[in-house]
Structure formats: C-alpha cells, structure tokens
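Only one protein chain is missing from this complex, and each of the others stays in its spot.
In order of appearance the chains are A, B and C, and numbering begins at 1 in each one.
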Amino acid sequence: MGNIIWIIPAAPLIGSILLGLFGARWSNRWSGFIGTLSIVISALLSVAIAVHWFQDPPVDEHMRIMLWRWISLPEYSSYIEFYLDPVSLIMMLVISVIGLLIHIFSTEYMAGEAGYSRFFAYLNLFVASMLLLVLANDLLVLFVGWEGVGVCSYLLVGFWFHKAANGYAARKSFVVTRIADVAMLVGILLLSNALGTVSIQPMLAKAALLWPHGGIMAAAGAALLLIGGLGKSAQFPFQTWLPDAMAGPTPVSALIHAATMVTAGMYLVIRLYPLFALVPSVLTVIAVGAVITILTASLTALVQRDIKRVLAYSTVAQIGYMFLALGVGAWSAAMFHFLTHAVFKALLFLSAGAIAMRLHHEQDIFRMGGLRQKLSVVFWAFLIGSASLAALPVVSAGAFSKEMILASLWESPGLGKWLWLAALFGAVLTATYIFRVVFLVFFGEVKTEPTGHYGVRIVVPLVLLAIAASTIGWLEMPKFMASSSVFSSFLEPVLGHPATESTLPHWVTAAGYIAPLLGVVIGFGLYRSGYWVRTAGPVGQGNDGGQAERSMGEGVRRFMRAGFGFDFLYDRLLVQPFLWLVKILRNDPIDAIFMSAAAAAMRFHGALRRSQIGQLRRYAGMLALGSMAVIVIMVFA
Amino acid sequence: MILVWIALIPIIGGIVVWPAGRLHPLAPRVISLAILFVDLLLTLKLIEAGGSGAWLASFYAPWVPSLGIGFRFNMDGLSWILVVLTQILGIIAVIVSWSDIKDRVGFYHANLLWSLAGSIGVFIALDLFLFFFFWELMLVPMVFVIAIWGNENRRRAAIKFFLFTQGSGLLMLVAILALVFLHQQQGGILTFNDAALLATQPTGPFGILAMLGFFLAFLVKLPAFPVHSWLPDTHTEAPTAGSVILASIMLKTAGYGLLRFAVPLFLDAAHHIAPLAMWLGVISIFYGAILAYGQADLKKLIAYSSISHMGFVLVGIYAFNAIAWQGVVILMVAHGVSTGALFIAVGAIQKRLHTRDLAQLGGVWTDLPRLSSFGTFFVLASMGLPGLGNFVGEFLILRGTYAVAPLVAVFASIGLIPAALYSLIAIQRAFHGEATVPRRVSDFGARDVSVMMALALGIIVIGVYPQPLLNIGAPALGNLVPAKQVSALPQKGRGG
Amino acid sequence: MIGLVSLIQPVAPLFVMTLATGSALAAIAMRRSFLITVLICLVGLIGALLALPWMAHSAAVAPMFADGALSVGFAGVILLTSILILVIAASYWRDATAEPREEYPLLLLVGTIGAVTVALGINFIPLFIGLETLTLAMIGMIAYPRWRPEALEAALKYLVLSGMSSALLLLGLGLVDLATGHLSLAAVQHASGTAMLLLPALGLIIVGAGFKLSVVPFHIWVPDVYAGAPAPSAAFLATIPKIAVIAVVARLLFADATIPPTLGLAMTIAGVASMLVGNLLALLQQNLKRILGYSSIAQLGYVLVALLAAGALGRSALLFFVAMYSVTVIGAFGVLSALSVAESDRDQDRVGDIRGLFWRHPLIAGILTLALLSLAGIPPALGFMAKMYVMAAGVHSHLRVLIATMVVSSVIGLFYYLRVIIAMTQAPDSADAHAEGRLSLPGNAAIGLIGAVILGFGIMPQPLLSLLKAVFHS
Partner (left out) sequence: MINLSWQAPASLAIILFALGLIGLITRRNLIFVILSIEVMLNAVALLFIVAGMRWGHPDGQVMFIFILNLAGGELALGLVLLLRLRARITTLDGDSANILRES
C-alpha cells in the first residue's frame, strides 16, 4: 500500500502540468473535470490508505518510500522521500478531501471567469505542493513544498491580475512569508551543518542525542524554523499578509488561507516537536506570541466590514489557538484543532463565497441582511460553521478541540493559568465577532436582493462540510462526556500520550463552555442595540475621509480596524527605507564613478588637444621646452 | 585531438557561414545549427568515453615553445558541463536569431560562432596563455554582435563592455606573467602550463598582488560589485541572442576562471582574500537586487538580477568547500538557462510591442498568455523557487558557506528577500495588470514554444534531479586544488 | 676584382641601393616611366636585402659601420618595410597620371639608404649623414602632392622642426666631440658621466633621437605632419626613421648590462608620458592619420618599455614588437592609401569616410580591423603577442610604473581603436561621402599579405620568433 503514496501528490501535479500545457485549448468543462479528477484520485487514495491504516497499522506506525536521490554529496544529502505517519496522514486526508470539496465548489463558482483552466492549474499545483510539504521526510524537500505553496498562494491571490490591488496583495503575501522563509532556510542550514542531515527522523534523533536540554544551538535552530512557521501561518508579527490575501477568489481563501497552507507552520512545529521540546524557552515564546495573535486578531475581526476579512482575522486567531497549544506542548490538541478548523473554516469561506455569488460579489456585511430565508442552505451552513468557530458546546466540532486546548493550558505549569484566561477571553471574542456577522448578514431587513440559484456543485460541498463541522469533534471527547479518544490515540505513536489526566476542576471546564455562549449573547445584544451598525466605520479600507467622529472610541476602533497599525509600522520601518534605498541607488552610483573616470580622460584629451594648436612657433617652443626638461633631468637627476 | 576540434569547429564554421550568407539567408542559420550540433555531439561523446585519469580528454602541442606556451587543452567534468552549456545555449541563440536578425546574416552567425568558440576555448584551455588568448578572443565577435545588431545606444555599450573586460584582462595578463616568472625564478622552467604553475603557490604581498590581477579580471566579468556597471548597459543594447550568450555563457567564464585559476593558483592569497570576496558577493547580491527593483527597463532589471545571482557564485567560490563549489556549478548552469530564457522572453516582448519599458508594458498576459506564462516561470526560477535549478545551486552554496562563514551565509540568504521583491514586481508590471493600449500581436509560435519548453525542462530537471551534474562535477572539483597544497595550508577560521 | 669585391662587401646594401638610385635617375632622365622607376627601386631594395647576409659575413669591417647581428637585423626590417611601402606607394600613385610621379619611389629609395646608414652606423658621421638623407628625402615625400596645401604645410613643419632637432642633436654630438675628442657612439658609452659636458650632450642626443622616435615631449609635430602627408609617406614616416633610431638606441643600450639611472629615468618619464598622452590625444579624434599618429606615439612608449627591460627577454620583445609595429602600421596606412585617390585634395582619412567599409570591401575592412586590433593588442592579431611579450619583459625586469601605465593607457587606447572598427560596421553617412579609390592588384596583394602576416603570426608566432632569433643572433 505504501508504495503508491507517491501518486497522491503526483496526480495533482500531473493535472496541473496538463492544464498548464493544454488548458488554454480545452473547454472550461474539460479543464474543470481534469482539475477535479486529479484531486479525486488523491482523495480516494488518501482515504484508502487511511482506511487500510486503521485496519492494519504498519509496523512502527509509519511508512517511508524513497523515490530518488535528489542531492547526494559526501557532505550533504537530500532524498526525495515520503514519510507517512499518523500526523502526516491526517494532514494528507484533510488536504485531499477538503481540497476535493473545494475543487468541486470551484468548478461552479469560477464558471465564466477568464483563465478558468489557469485557475485549476494553480489550484492543482497548490494541492501537489501542499501534499509534498506534509509528506516530505526531508526538511529541504519540505521546503520545496513550503515555497511551492507560497508561490501558488501568490499566483492565486493575484489571480485576477487586472486589478493592481490584487497584485499588491499577492506580492505582499509572498514577500512577508518569504522573509520568514529565509529564517527557516537559515534554520535548515544551521541544522544541516550542526547535525549533518536534514532528513527529519535521523535529524531529530541526533538533535536529542547531541544537544542538551535548552541548549543554544537547539534554541537557535528551533527559533529560526519557528519564524518560518509563524510567517506561513500568519502569526504575530507576520499576521499582516493574510487579510490582504483575501483578494483572491474565495475558494482559494477557503483552501489555502484557511484550511491548509496557513496551518503549515503548525505542522512544521509538530513534525519537529522533539526539537522544540528541547527548548522550553522557545515554546514559551510561541505561547506568548500566540496570545498576542489571538487577542489582536480577534479584536480586529470584531470591527471589520468585509466578511472575508472577518474570516481572515478569525483564521489568524484560530491558528493562534493551535500555536497556543503547541506552546504548552499539547501537540495532539493542536492537531485536533487543525482538523476541526480546516473543516469549519472551509465551510465558512465557502458559505461566504456562496453568498457573494448571489449578491453580485458583495462582501460588505452591512450591505447584506435578512438572507436567512433567501439563502437558507447557506444560512444553515454558515450557522453551523459559526457555531463551530465559536465553539458552542456539544453541537459543534470546534467546541471539542477548543476545550482540549483550554484544558491543556490550564494544566500546563508556569504561565498556564494566564494563558488559559487569555484563551478564554479570546473565545468570548470569537463568538462575539462571528455572531455579529451571522446576525448582520442573515437577520434583519434585506439590503441586497439575491439573484440566481445554486447548483449541486455548490450545495454538496457545503452540506458535507456542515455535517463534518458538527460531527467530527466526536472523534475526541472530554472524559466526562464519553470516553472517545480516537484522535489522540491515533496520534499517540508519534506525539505521545496527551497529558489530560482530567484533574481539571469542573468550573474550569464549565467556563470553557460558557464563554462562547456569553460571546453569542454579547453579539446579539449589541446587534439588537444597533451598536454594530453605528460603529460600522467607513466603507472600504483605510480611507477615513476625516469626517468620522473624533471620539475616543472611534479612534480605538480605527486603530483596531487597521489591524493594530502593524501595516503602518512595517511600512515605515521596512518598506519606506527600502524604497528610499532603491531611489538613491536606481541610477547605479557606482557607474558614475567609472563614468567620471571616462569623463576625466576626456578632459585630459581636451586639454592635450589644445596643445596641438597648429602653429609652428609654438611647436618649436614646446620642443625647446622639452629639450630643456630632458637636459635638466640628465644633469640634475 | 577531439578537444581541438571542439574548439576549432565553430571557428571554421564561422569562416564558412560568413560568405554563405551571400548565397541565401537561410544558409548561415542551418550551417550554424549543424555545426553546433556536431560540436555538441563530439562533446557528449567524451563523457561516454570516460577518459583516463583526472581528465576526460587532453591534448598538447607546442605553440610558442621558446616561451613555454603550448596548446594545452584539457577537459574535466567542470569544463565538460560548461562546454555543453555553451553549445546548447549557442544552439538556442541561433534559433532565437532565426527571425530576429535579418541583415548581414552571414557575418552575424560568424561572430556568434566565434564568440562561442572563444568561450569553449576558455573552458578547456589549461595553458594560462592559451586561456588568456581565448579570454580576449571571445570579446571581439561579441562586440561586433552588440555594435552591429544592437539597439539604439549600441556603440557606446559595445565600447563600455569592451573597455571593462579588456582592461581587467590586462591586469590578469600582468599577473599571469608575474606568476610565470616567479615560477621560473623558483627553479622551474619558463612555462605557462597550469599544472606546473600550480606548484608555485606564491605567498605574501606578491601572492596577493598577483592573485588580485586574476581576481579583478574575473570580478569584472562575473560581474560583481563594484565593477559591474558595464553589464546593464551592455545587456540593454545587445540583441537577444547576444544577451543570451553574454549572460548565459560569458559570465560563466568568470566563475570558471575563479574556480580554475584564481583560487588554486594562489591558495594562500585566496584564503586571505576570502572574507573580502565573500562580502563583496553579499554586497553584489543586495546591490544587484535593489537596483533591479528600481529599474524601469525590463532587460536592465534582468541584467541587475544577474549581478545579484553572480554574487552567490562569488560567495560560494570563496567558501572553499566541495558543497559550495558544487552549488556554484549548478547555479552557473541554472542561471545560464533561466536568465537566457528571460532574455529571450524580453526580446520577444520587445519585438512584438516595441518597448521594454515597464511603465508601458503591463497586461501582456492578456495578449500573450504563452509568452507570459513562460516568462513568469523563468522569473520564479531565477528567484530561486525550490524545485527548480537555481534553488539547488543557491542552497548548496549557502550550505557550503554556512559551514565556514555562517554570518555570510545568513546575509546571503537574506538577499533572497529582495530577489523576491524584484521578481514579483517584474511579473506584476510586465505581465499582469491592465494593458494601457490595445495590442494586436501574435503569441509565441511553435519554434519559440519549443525553445522555451526545452529550457524549462532543463531548469526543472536540474531542480529535481541534479545528481548527474553533481556526479560529473565532483571529481573535477575535487582535483581543482591539488591535495598536497590543501594539506599544507594552515587551517584557520575565515570569513564572517 | 677581388679587391673591389672586398671593398664593396662591407657596405654592400648601401652600394646596391646607391646604384639603383643612379639607375633610376638615369632612367627618368631618359624616359619618364613610373613602372620602370618603381621596378628599378624595387630591385634596388630587394638587392640590398639580399646583400645584407653577404655583408654580415664579410671578413672586413668598414670603419664607420657596425657588423653586429642587431644592426643587420634592423637594416633588414627597414628594407622589408620599405619594399612594402614601395608597393603600396606604387599602387597609390598609379592613377595620378597627370602629375610627374616618378620621383616618389626615388625619394623613398634615398630615404631608405639614409635609414639603413643610420641603422648600421656606429660613428657620428654616418649617423648624421644617414639621418639627414632620410629627413630630406622625407620632406620631399611629404610635400609630393604639391596640389595639397596640407602637404606643403606638413612638409614645412617637418622641415623646420626636424631642422631644429637636427641642430640640437648636432649640438649634442659637437659637445661630445668637444669633451672626448671622439665621434663614435662608443665614446658616449664609455665616457658617460666623466665629463661635465657629457650629461647635457647626452640629453641633447636624446632630444634628437626622441624627435625621430616621436616620444613625448617631442611628439608635437606628429599629428600635423602625418595628417598632411599622403598615406604612403605617412607610412614611411611612421616606420622607417623610427626603426633606424631604435636600432641605434638598442645597440647602445643592449651593449651594456645596465642602463645609467638618469637615462633610465628620462626614458621612463618619456615612456609613461608617451603612452598616456598618445592614447589620450587620440580619444575623440576623427582623422585616421592623426589617430595612427597618436597611436604611434603610444606604441613608441611600449618600445621604450622593451628598451628599458634589458636582457634577452627585452631584446626579443623589442625585435618582435618593432616587427609587429612596422607591419601593422604599414597595413593600416596601406588600407588608407588603397582607399585614397592621389590626385584628389585629400586622402580617405576621416572616420566618416570608412563608415560602412565592412559591407563595401569586407576584406579590406577586415585587414584594417586586424591592424587596429594589432595596435590595440587584441588576439588574434599579431599585436597581442607583441604586447604580451613587451609586458613579459617589463614584468620580468620589474618596471612597475611602466607596466601599470601600459595597462591604463591600453584601456584608454582600446576606446579609439574600437571606435574606428565599429565605425566601419555602421551605415555610411551619405552627406560627406568622398571619392574612394579604385583598388589595385599589387596594392591589394601587399595589404593582403600584411593582413595574412598579422593574423598568421598572431596565431602562430613561433616561426616569426624563430626567424627573428635566427637573424638577430646569427
């Protein structure tokens, strides 16, 4: 079974190549078919392998297949090798299955767009790269996938390339992540140099063997890789690119900027958790950074007008939860939240896309309203997704995963209690901002009249995802509900036994369930009081024509709306200096030096030229002077 | 003997195609193609044959015996790789010129072939004088190509190109002579044979000075900061095929020269200068990238990006280890392919839209989707996208450098960020966006597509399976520095 | 009879040429025929060349003449160069049937006699006589197209300035005579530094030599005279007197192992200045003859490097370089004269005139390109090898300043050589088109031969090296 793993990333890759080569000549229907078919193959194989795995787990709980030697030098080697263990299996499943649903959704969503086949080529290439990323057994191969998904993200964010703003967003997303990637690359260099290999398993073994607990090398390596992860996962301080990346088509946002790519950072940490486990200080940094991310992103989400931006900030925040879990060593909790998040966030994005489809691509929540009856399918889908995101108890998958994280936080030593408190506050905010959207969009009076209707390719993915969003949490339940720990025991061979020995006080658990409900209530309360509408803020981004009221509250909201000023800060700290440098160097000052040498030669030429005056007497005089000079030299030198 | 033919065939070919141009404009093209193919086949056969000892093939005949100058041609894996690169890109240059060049076709192809012959000679000559002879020889035909078939400011560019490279070459000549006489003084015979001179190993200030002669010449040709400024002007004015040969082949002669001569002949001095060289490389990386970002001319942008990439080569060469050197070879090949392809793309854009100004471009994708997608692909490749050839080279260089000078490696890595900036802005401003004026132009035809496909395939193969190249290069790189000299060196920390 | 032979043998070449001069004069007196005059002169020159080895093997030595291989070799170079110039000149004047042109080859022959005398002479008397014969003949050659005011002006300038330099040289010689009582070069050599008068005397001799070599600061006349002279005369002017003087200087310098430091200093300064000034002056020049004139100033700077780099290497470098220089300069002027019409008001000597030459006459343009590349020192032309040889000699003798200057000035020089070469490839400027000459077979053959030599020996220099070695070290 293991030796067919390679087909899983290969199928979308081939699909992408075919689409790239011939897509322009194919009909849209055919392009969509090929694009989807390749993912169908991947998804089916993934599911088959997963089923097989459950029935008959391989020895040592992992599979490896070596494809070919990529770089093989005496001092350095990297092999193209796939490594499948429960963690990567789950990732693979999520990517291929959710990817499939989103592909199906896209075939209808993107209908009529120019560049239809290009879209699927990119999307297939993305899936291939993402699968390569999760399956790679070599850090450098992982990096190939890592950058590959980055490029696909770039291409897809800028898919509608006619608008310059999209191009800007695409570049921003790529460059911000590239900055982080460079740190990761340096981390790879460091690990490779110090440990002699970047093949993940041997490398981790060596690290554990050679490096002391809390050692400086381990800390440096882990920190550098972490920076890469933070960048890709849009965590503080790299969170600024993700909201802008919403410029891409909504299915792209769903697949790349919610379900899969942005969680690559978390996957990286989990993949290398023995390394991170060596350095508690780095873990603490992760946790603190995650809290900052959660709070800032949630607060920002609270004041956005654009539905996709709300979701984007919420993604940042939710991945913050995953990192928070990582920060306290709750690896399987992070994985579990990844799983549920992938499902419900894909659902939310697809629903948002489905709404936009019917509302002339309207994304402003204050121009929607009353869609509960008009778009009932989407209403239910979005509601289920929101419930899951808000982690409403029992009915949603998110509740279980978030509960698991909260529990781990409470139990972790040191800062644990404070982290728990912050996470709890974040949970309130989460519920508030998402139900703000729910109330504004689906209740109240109709502001924009929907047109058209949904085809089956829109509805089926929504329904399937909605079902999953409400049920998938049952894979892992707290002890007091039911003794289901399918998920964590599945991951146990890799990540070890989770530390939930259930000594949790009951009030702690209860607080975790009450917080989201509280958030919903706040959201509803403020909706009823009209607060949301009053504080909607100006239309569009950043153009506060100056007539907004100058109250304290509005100032704070403006600050929050702008994502806590990070964009402004980076613009002044990084972008402007760079542009200044470009401006002063643009004409190559070094060249001026050479040109001035040439000019000097020309000036000499001009001066000497004047000596050639053509008059005999002058010539004779010069000759005489020359003779005098020679005689002087001969006599006195 | 086969080596002589490899260098000689294009020269003879040049003499043949010049008059052939009078018969029919097609004749020079076909003959040139045939000649280069034959040459390529001859070279390919060498790797099959294997050869004896360290060399795949070697040849010696006296030339100027009274000065110890000989026709000493030797080919090892390193030379082989670069010669094959030269021939393949030469073929592509001929194909690219197929519809570009319309007047004086015979003379054009003669010059093309002669400059290729010069480069091939540089890669296989192991007599310092012979090497220098070819080094200079390849310039003149190139100057003709630029000065006759170039763009508006072609004469100025050709002269600038010539002055920079030739002037620095003279420094190298002085250094070669100094080395040769030192060798003689040390009791050796008067000879320009590289193998004999390797034993000289001058030290102290003399070694540094003589080494600098080589170093500067190669630095100019590479080109690296601060002696790079001929490159952008030259590229801007050169015809497409000229740019391809210049960027893909001629710049590589500098990397080759550093690896083959500047470092092994002056190990001690090279070690002394290594930190400086590496930091120059880092500065080149940044300087090239920042200037590339600021350019309004697409061709100039690519030219500056070459400076940035060659910075990596410089860093890698002075890292003094096998990994970095392997990376240097891979990067040189990959850069040759990717940048060559980019110049072809720009040439095609210019031919169709009559501008290279990024302000006037934009929205090209709508009109020329095939051209634009290839363009985007190669921009991404040259940006160092993992999975494509350039990344392998850059990574190996960084990996090798990190082992000896971590700080340099870190800064060189940071240089990848501005690389992303200028690459993306190029894609954005050229291919994306909205066209300012409606255009009616034809996209890539079958010939262009097949050329670009071949190059793309090349860059992908190097990216995912560089092992054959590594295997061919390994013994050659291992033998560059004689083992005796290596062990004699003090093992001191260097760099960063 | 035997007595006559042994009398003639030591001065055989001069004798042959004088005989030819007499015959030519007689022939002109009888019947003006350009062809016959040229043939007589040619025979005279070839005969002199053939007589050289015979002279070298003579047992007796004429009192005032050297018998060293160096002098004989230089005399051979002079004769070969003259033959080439004669052929080129013949083709240049071929179509000027309206004017009497028979005296031109005659003047050339007389000038050559002077030059050979200088090259062979070791006493002040033959040296002086030879130099003045050469100068007077050259004035005639410069002024020959008397319908051109430029030619007259050039001749007048040359007359006055060379008269002045002759006077200065003579003053130096006189002072030597006064100080030592000897009129031989050996006296200067061995007595140097002993007498108070000798140092300025030596300085004045340098001035005289420097004028003929046209090194800075005695270069000032070069561009004007070259530009005014018809192309074959300019070729003669640029080569023959220089080779002759180099022969004398080389004999003096190479006889001793070391060069007196003051002399070395003066030569170094002159060399550095020549290389820089010559090349700088040529930068934006639009007149080809002036360019070649400035270039020759710089080239003579390189010659000084070879002269200063004593030793076997310097000696070979000097010979090689001089051979290269003569061939190349004649090639360049030969192309100009082939393109020019003698009877017109000027030669084809503007850069504008040769625009597009590559497409009109590819081979001629190719030869001019080779010649310019050779002067610039770029392969595959002969000049590359020669320059490398000089550099080698300089590096070997640690002439750091000179070598550095050589590098810098070469870079400057590249600019204008390349400018001319590129001009040949550009579309012609129809506005100032000037009548271009009809190419003739012998002229073409001569410059073709020169082209072949520049290219052939540039790629395969060993035969030339061996030849030079055989001639000069026999």
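What we mean here is this: contacts are C-beta pairs under 8 Å (C-beta built on N, C-alpha and C of every residue); 3 or more make two chains touch, one makes a residue touch a chain.
Just so you know, these numbers come straight off a predicted model, no measurement behind them.
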Message: Using the touch definition given at the top, which of the shown chains does the missing chain touch?
response: A, C
Query: Where the complex has a chain not shown, which of C:Ala154, C:Met406 or C:Val420 is the residue touching it?
result: C:Ala154
Message: From the list C:Pro13, C:Gly203 or C:Pro223, pick the residue that touches the absent chain.
response: C:Pro223
Query: Touching the left-out chain: which of C:Ala27, C:Val43, C:Ile129 or C:Val408?
result: C:Ile129
Message: Take the complete complex as the reference. Which residues in subunit A touch the chain that isn't displayed?
response: 609-610, 612-617, 620-621, 624
Query: Taking the full complex into account, what residues of subunit C touch the chain not shown?
result: 124-125, 128-129, 132, 136, 139-140, 143, 146, 149-150, 152-157, 159-160, 163-164, 166-167, 170-171, 173-175, 177-178, 181, 183, 223-225, 227-228
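Throughout what follows, only the chains that are shown with their structure count from here on.
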Task: Please work out the Cα centroid separation of subunit A and subunit B, and write it as a whole number of Å.
output: 38
- line: Between the Cα centroids of subunit B and subunit C the separation in whole angstrom comes to 42
Field: For subunit A paired with subunit C, centre-to-centre distance based on mean C-alpha positions, whole Å
entry: 78
- request: For subunit C, jot down the residues that touch at least 2 other chains.
  value: 415
- line: Given the complex, residues on subunit B that touch subunit A span 164, 225-226, 228-229, 232-233, 287, 290-291, 293-295, 321-323, 326, 363, 365-366, 369-370, 373, 380, 385-387, 391-392, 395-396, 398-399, 402-403, 406, 409-410, 413-414, 416-418, 420-421, 424-425, 428, 431-434, 464-467, 470, 474
Message: If we count contacts the way the header does, which residues on subunit B are in touch with subunit C in the complex?
response: 62-67, 104, 107, 129, 133, 136-137, 139-140, 143-144, 147-148, 155, 158-159, 162-163, 166-167, 170-171, 173-174, 177-178, 180-181
Message: For a test of understanding, state which residues of subunit C touch subunit A in their complex under the given definition.
response: 156-157, 160-161, 164-165, 168, 199-200, 202-204, 206-207, 210-211, 216-218, 220-221, 223-224, 261-263, 265-266, 269, 277, 280-281, 283-284, 412, 415
